[in-house]
Every structure is written in C-alpha cells, then in structure tokens.
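Attaching a single structure in structure tokens format; questions to follow.
For this depiction, one protein chain was excluded, whereas all remaining protein chains were kept in their positions.
Letters A, B and C mark the chains as written, and numbering starts fresh at 1 in each.
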Amino acid sequence: MQRIGVFVCHCGTNIAATVDVKAVAEALSHEPGVVISQDYQYMCSESGQNLVKDAIKEHKLTGVVVCSCSPRMHENTFRKAAASVGLNPYLVEIANIREQCSWIHKDIATATDKAVILGKAAVAKVHLNAPLTAGESPVAKRALVIGGGIAGIQTALDIAEAGFDVDIVEKKSTIGGKMAQIDKTFPTLDCAACILTPKMVEASQNEHITIHSFSEVSEVKGFVGNFTVTIKKKARYVDEVKCTGCGACVEKCPMKKVPNEFNEGLDNRHAVYIPFAQAVPKVATIDPNYCMMLKNGKCGICSKVCTAGAIDYKQQDRFIEQKYGAIIVATGFNPINLDKYDEFAYNQCPDVVTSLELERLMNAAGPNGGTLLRPSDKTHPHTIVFVQCVGSRCDDEKGKPYCSKICCMYTAKHAMLIREKYPDTEVYVFYIDVRTPGKNFDEFYRRAVEQYNVHYIKGMVGKVTPKSDGKIDVQASDLLSNEQLHINADMVVLAAAIEPDKTARPLATMLTTQMDTNDFFTEAHPKLRPVESATAGIFLSGACQGPKDIPETVAQASAAAAKAIGLLVKNSITCNPCVAHSDELLCNGCSSCEKVCPYGAITYQDKEFRMPDRTTAIRRVASVNPAVCQGCGACTVACPSGAMDLNGFSNSQIMAEVDAICK
Amino acid sequence: MKTFTYYPGCTLRTKAKDLDAYARSCAEALGIALEEPADWQCCGGAYTTAKDEIATKLSAVRTLNAAKQAGNPLVTVCSACHNVIKQTNYDISRDEDMAQKVNNYLKLDEAYTGETTVYHYLEMLRDVVGFDNIKSKVTKPLKGKKIAAYYGCLLLRPAKILAMDNPENPTIMEDFIKAIGGTPVIYAQRNECCGGYITMEDKAQAVKRSSAVMNSAADMGADMVITACPLCLYNLKKNSGSQIPVYYFTELLAEALGLKEDTNE
Amino acid sequence: MQVNDNNFQPVIVAFCCNWCSYAGADLSGTNRLNYPTNVKIIRVPCSCRVNPMFILRAFQKGADGVIICGCHPGDCHYTSGNYYTRRRITLLYSMLDFLGIERNRTRLEWVSAAEGAKFAATMQQFTEDVRKLGPNRRLEDLRCRKQ
Partner (left out) sequence: MNKNLKEQVLRSSGVNVLKCMRCGKCSGTCPSYDEMEYHPHQFVYMVEKGDIDTLMNSNSVYKCLTCFACVERCPRGVEPAKVVEAVRLAAVRQQGSNHLSPVQIPDMLDEDLPQQAIVTAFRKYAK
C-alpha cells in the first residue's frame, strides 16, 4: 500500500494570494494513498524541507508530492531532501501551482480548483513512480571553446590554468576578435592592444591550449562529459607549421584591392594576408575569392618568394574529430547591418561611419595611422555628430528591441578622445538616455561633458543628408530647448546596435541549446545560473549570451571556465536515470525504436529465452544503453508492441495524469 | 498585350491632362491596354488613417472592386490616388472591422476584401514592362540630361503598405531615368514633402517646403525635375520660385519613346 | 446534452516538452500573462514522448481539447524529436476524422522557451476555439460499460 505525503507551499503570497492553499491541502488529503497533507509558508526553506523530511520518516512515506513552483526551479531541492532521509529521490513529484496556476489566474475559486486538479494528477503519477538509480558515465578531460575573442581566450586560459587541455576554434585566421579592432578601452582609456595581445600570446604558448584558427565546428554528437566534435579546418592554402609569418608573400602579392575586413573595409589588403601585426597564430592566409593563382592558375608569386615553402595551393578543408567533456560557447557579436537605416545615409555617404569603423579610423594601426581623417577626402573633420541607439531599442522590423548596452560608454570615449586630440573639433552627441551603470562609468561620461565640453543633446537625429560641398546636414530634434536643429557636420558616427554572430544560430541547433528571439543564447537560469546553458555541459561566455562590455565579458568568461572546470575535475558524472528501457518479453525485434533513436542508444542482441515448455529459443531483442540514452521517449511511441517505456515518464504514469485531469 | 484597369483620378481630367495623355499613349506603345472603369469617383486625395472614418474610404473601394470585377490589376499614375487606393486596399484586407463596415455600406454582390493588386504606373513599368524593355524602345534618349527624380511622400510612405521601394533610398525613378537615357541626380530632399495641400492653408509653408526641395535638387546640379503628382508639380513650379523646369515623368517617357508630338496632336 | 455556450468550460490537456514549451509556460507565469484555467499541463521530456494513445485516452476520459507543444522545428533539445511528433500528429488527424472527433480539438504548436507571450496567446485562442466547438462527444470504452 502506498503512503503518500502532500506538501502545499504558500511561496509567501506568490501562491497563497490566488490559491487557497489550505483548501488544496485538505482536498488532496482525501486522495487514495495520501496519509499526510500539509501546507507551509516556504516549503523550499530549510524548515520547510525539514517538514518534508520529518514526515517521510514519521509516516514512512513511499511517495511525496510538493505543490509549489515549477519543477525547473526546485525539483532538485526536494529530491535531495528526500534522498537525505532515505527516500529514493525519484519518488518525489512536483505539482506546478505557481508559474502555471497562481501567477496566471486571478479568480481564487477557479485557481484553487485548478491547483487541486494539478495536485491530484501529481498524486496519481507518484502512485506509479518507481525508485530509480542513476548510472555513471566518464568525463572526457578536455574542453572546447568556440570563438577566440577576449571571452574565448579568457575562458581557455582559466581552464588551462587548472591543468586541463582546451581547444579554441576560431573562424577567422587569428584570435583576438572585436577587442583586437578597438583602439582604447573605457573607462580607463588604456590601449586595447596593449592588454589583449599579451593574452593572445599567452594562449598560443600555453601547453594546454590548442588554437584551431580559420576553423569551424561542423558536427557535435554526444552529451555532457562525452561530446564528440568534428572541427573543420578550412583550407588557408598555407601550411600553418611551415609558415613563419615573415610577410614576404604579403609584400609581393600583386592582388592589392581586397577590402580589409580587419579595418572594416576602410582600406584594402592583399589576397594573401595576415590580418594585423600581432595576429595569433601569425600565419598567412590566402583568400581564394581574390587569389589569381587559385582563380585561374596565373601568378604563383607567393609560392616563389616563400623561403619556408609554406604555400600550398592544393590544400583542402580538413576535418578532425575530438572528444570533449565540456563545451564553452563564445561566439560574440557584430554590429547590425545598416541597410535599413538609409535616413542616416550610411550607404550614400562615406563620411557617415559606424562606431567600429571610427575605432579603426582612430587606431594607430588603422588605415590612417591614427590620424582622424574623413574617409571621403582625407581632411580633418571639424564638426562630428554622434547618433545613439541606431537600431537599438526598436519595436519595428528594422531594429533590435534591446539596449545594446555598450554604446553610451564607447561614444563618451570617442567624444573624449577626439576632443583631447583635436580641441578645435566640435562634438555633438544625440542621445535618448545616457545609460552608464558600472564602476566609474557615469564619472567617465560626466568628464566628457564637464572636462571635454562634448555637446550632449537630448533628442534624436531624423535625417542625415550629404550636400554638394561635402558637408553633411544633420537634422535633429533638441527636446529640451524644443527646437529642430540643423548641424552642418563633417562626419556622422552611428552607434549601430549589436547582434549575436550569424554562426550562433546554426551552432545552437548543433548543440541543442536554447536561444531567445534575438538569437542570444539562453542561460539555464537568468539569475542563478547565468553562465550555463540549459543543456548540461554547454557553457556560455561573453556577448553570445547578451550585450556586454569587456570587463563584464571577462568576468563571465572566467565564471564559465570555473563551471567547466567543476565538470572536468570529476572522473564521472551521474547520468539521468529517466531513460528508456525495453521489456524483453514483449519486444518483437522489429527495430522501429533503433531507427528513431537520435543517439544510437539502442542496439539489438540475440538472446536466449526459456520458453514455457522448458525449451530455449533465441530471440532478437532491443536493449538500451542507459549511459547514451538521453530520455526523449521517441522510441516509446515508435514501439508497436509496447515493450519500450521511459523511466519517470512511463505510459502508465502519463495516462494516470491524463485521467486525473479529465476526471 | 496585358490589360490593366486604369484609374486616372480627378486632376488628370482637368489640370493634369498631359500626365494622363502621355500615360495612355506610352502604355499603348509598350503593349499595355488601359481600361478605364465606366464611372469612377474621386479618391478623396488623402487617405484618412482614422479607424472611425468609413465614408471617406468608400470611393477607393468602389474603384478597387471595379478592377476586381474586370479581373484586372489596377494601375494609377497620380501619386495621391495611388497612395489612397493602396492604403485602403491594405487596410481592408487586414482590418476585419473596417471590411465589414465598408461592405455593409456598399452592399456589393460579393464582399470586397482586398483582392485587387494595385500598381503605380512606375511599378507597372518596372515589374510588368521592364526597364530594359523600355530602354530597347527608346528612340530619342535624353542624353546628357541631369534629371532629379522627386518622389515626395506619397509614393514611398508608409513603405510597409506601398511596398514600392526603399523609402529612404529609392531607386525606381532613377532606374526609369536611366532607361530613358538620362542621368539621375540624387539629392537629399527627393523623399521629403513638397508641402502638398498646405498651399491652401499656409502659402508660406508651401513656399518653404517646395523651395527646400528645389534648392536641394539645384545644389546637386539638376537640369530638370520629374514627378508623378500634379500637386507636387504645382508646388515645385508655382511656390518654389525656382527656374528649374518640372515635368511629369510620363512626358519624358513619351519624349524618349518618340511619342510626344503625336500625343499633343 | 444541453449546450450553453457561455458557461461551457472545456477540459483541456496540454502536453508540453520540458525544454521549450514547459519553460515557455513557466515564462508566461513569470510575466503574469493570463490564460484560462481550463488548460492543465502535463510535462513530458519531449513532444515526441506524446503517444497518440495519450490523446485518445484524454478524449475517452472527457477532455474537450488536447494541445501538444514542442520546440520549433530545428530547435529540438533531442535534435529530431519534434519531427516525429509532427508526422505522428498529422496521421492522428486523419484518424480523429475517421472517429468523428473534430480535428480542431487537437492542435500542435511550437513554443520556444522565450515565447511566454505566444504560449499564453495560444492557450487563450485554443480554449476559445474549443469552447466554440462545444463539449466533445465522449469516446467510451464499451468494455468498461456497466451492464
């Protein structure tokens, strides 16, 4: 006979305000098998848990139902509590009467009725729960970091520091990411390259770190502790081992008119290139879209000048397969495309630039050697207008609904640097709100206003129009003085919204992790598990999870590393026991389950069975590898003979819930 | 030969007769049959966006329904008519409440709920005739002429509804100019309002707006300006004080196709 | 049976996959987005765990509508589970037609963990649609009929 305990949580007033918790406890006390039914203010608190534990001991409970918040929140808490007093944790069920009842309903009577039904369903289910024991599976002691920007580099360094091997996969020919393109960093104004490049070198020299540059993840199989990843090393037509990075090939390459993506297309590079002087690995790459040798077999100069013999026009994409225990996503961000914002004339006028382009224009290693010149005529700009929130905070099809977070600060930085270097330049910043939370951030912005006399104007630019004399008319509103302004500018800088890298979406599909509607990766819990994805073993680092500045990115990168290390130090991890199993007596050997299993967890074996007449027969039956099965249940529905069932979500358990709800 | 139901609108019957005449002769030369519905009413000149305005939307629906009955797409030349009719068509196909009220008024045999496809004459040239096709038929190209296309507000906005071109950086008229052999001039004010009907209420404002447009075109070195709207033409000619000539785009098309003299006879 | 449109409260069973739709339902709770109390959710690991048998069972036991929610195609936590669901439910529709149960009483929807608003709107709409259909003709297991 089952002895079931029911525990109804008030969650302060979160549940109790709309659900009559006492009535729920009373109603459920009459359900078959229920021997105790109690309510308590905070069931998840220590005293609440003790209440559950004491009841288990006192009433020798065989099953527990907690009516509380979502099982995604506290299922584990109550399972652990049960286990601590000797009740198998899988004999605990949660009825979600907060997220799916009290928070969405207003009428107490109907909400209470619904809570009772949800409770009854959980009681009906727990009657059929079986004690489950989790198996163990080994952990591969190696981590994969996808993305080699500051987030990926920091995560890899921290994991390597703990003594584990880490591979960085970077799609570009060098690591460094966006930070390598940036001139100065806020709020300290130190040089980005001076703090980033030593980290890049450190990563390349660390014995635990392997950098796969110019590579992509092409397939991910497996599960936490046991991922098998195929990495595509794209053909760069240069032997990475032989190349010394001397640059002789670049110097002699006759194809000089390739837009330089490192400088945001503001100048040109050669068809064979090393993105920048401090690139890691410092290895040349040939761009097959422009190389004349690769396009039509005419040239071959680089091969002739390379003393190391590193040029290999016949190089092919290579695929390598590696096992990993943990994967950290650090795919970063990009500014959005501004094609839909032609009112700002970005596509019509070369002197309208994005903030990232301005970084390159002001960078000592940039196209103008650090002197700020207009792209159109290489003259000094004397009036510069900054437009904030271009594509951020939008509620239309063109832009992004979120605040890009970093623009207020980098614009203050740009404005300040320009005023510092060129005091004869007037700088206007059109803002909607200035958002500067962060250590020393608001002080930084105030310095731009008070010390550097940057003109901050509350209002938005409506239209930017290039004129025949090369000037740019900026028409904008000044909301505080209530007038419409026309500024005769030399340059306009647009703070374009940032968005996740385009590779993130297909990667999320490969990793079976969740994304939000903006293609940012979703964390396992927005407050309490910010660097883990909901998929075990996949961690999030940097701007792939949401807009972030450098300090925040580095902090999150280290946090993700700590989480990954916590996984890698284990020799084995507990598997999910809610896996499929086959009743060999019912199995007819049809292979339906094997075909639908996405993990290859089901195999068929010939097994000897004793027949009723005491003879033996060999039959072909399915068996599930519990370490590989992830518990989706596809096989249970495919099985025509009803032999396949799923622990924790068995046919009879779900039917019992259905019955309870429909009664 | 493709047939379109052709809605001229009030002004093309009176003050803008050439816009109409050139449109008809060019269509014929380009293999398009324009059928005018038996009796049509003025579209009202401006679309009333208010949800509680029904009567002002009826005449546009009558025109749309006439095209539906004829089984043709509908084409207009005047930017204002086009704007009113396209917005009406868009709203009636999406706003059930409006569709019901309008149909209750009209008592048509079959309710009209946005079935007709609406083209502006320029869209017809681009999407049905094809600018390359026009180019091949041009006999007197406007070589060396620097022509500024004036879109104004009605042709492009709201872009979601008119769905004709990029509202901030349109190309349809520039491509048209290239097709008839001219050189398009891009200038800032080409998609800003000329002042429109404000000329009735506040002449000074109309003068200010239309001068801004013409000065901007002049700044970029335009020899002439073309438009599709009679009211734009009026403001740009009468109110701007500019000496740069303003033409209907159909007039230049007729000229390039060698039809101008025939049309005027 | 007397049908009173205004007071008819349909019984609706919602199967939600643990990774997307159940999280989406939680999100609509977190955001306090209201939907009718008629909807009762059963958590399953993946929408592909929903055996068509469960749906028939629900109709047999008095449900007026059954909705199955899973991750968007391509986003399944188990890579391909929702594709199986899609095919199975498509087949089930024909069978329901055959049995004389309006196919609109069964619905398959994709709701991601980020779509709390979509979850609430879907449940509201589905409840309204089922309410319009009126009470379901109850399937009965004749073996259980008392003589």
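Observations, loosely collected:
FYI, a contact is a pair of C-beta atoms (placed from the backbone, for glycine too) under 8 Å apart; a residue touches a chain by one contact, two chains touch by 3 or more.
Every value quoted in this text rests on a predicted model; they were computed, and no experiment measured them.
Under the touch definition stated at the start, the shown chains contacted by the missing one in the entire complex are A, B. Only one of the listed residues, B:P73, B:G182 or B:G195, touches the absent chain: B:G195.
The residue touching the chain not shown here, chosen from B:A60, B:C78 or B:L257, is B:C78.
Across A:K141, A:R393, A:K570 or A:R619, the residue that sits in touch with the chain not pictured is A:R393. In the complete assembly, the contact with the undisplayed chain comes from B:A16, out of B:A16, B:L34, B:V102 or B:A148. Interface residues of subunit B facing the missing partner chain: 9-11, 14-16, 42, 44-46, 48-53, 56, 78, 80, 152-153, 156-159, 167-168, 192-193, 195-202, 205, 209, 212, 230-231, 233-234, 237-238.
Annotation for subunit A: contacts to the undisplayed chain at residues 343, 389, 393-396, 398-399, 432, 458-463, 475-477, 479, 482, 484.
One rule holds in what follows: only the chains that are shown with their structure count from here on.
Distance from the subunit A centre to the subunit C centre is 31 Å, each centre being the mean of its Cα atoms. The distance from the centre of subunit A to the centre of subunit B, with each centre set as the mean of the Cα atoms, comes to 49 Å. Shown for subunit C are the residues in touch with two or more other chains, of which there are none. Chain contact summary for the complex, subunit A toward subunit B: residues 341-343, 347-348, 463, 465-468, 473. Interface residues of subunit C facing subunit A in the complex, by the touch rule stated above, are 11, 13, 18-20, 22-23, 25-26, 28-30, 32-35, 37, 40-46, 48-54, 57-58, 61-63, 74-81, 84, 88, 112-115, 120.
By the touch criterion stated above, subunit A contacts subunit C in their complex at residues 70-72, 96, 98-101, 103-107, 110-111, 113-114, 117-118, 121, 508-509, 512, 514-517, 522, 534-535, 578, 596, 598, 630-634, 636-638, 646, 649, 651, 654-655, 657-659, 661-663.
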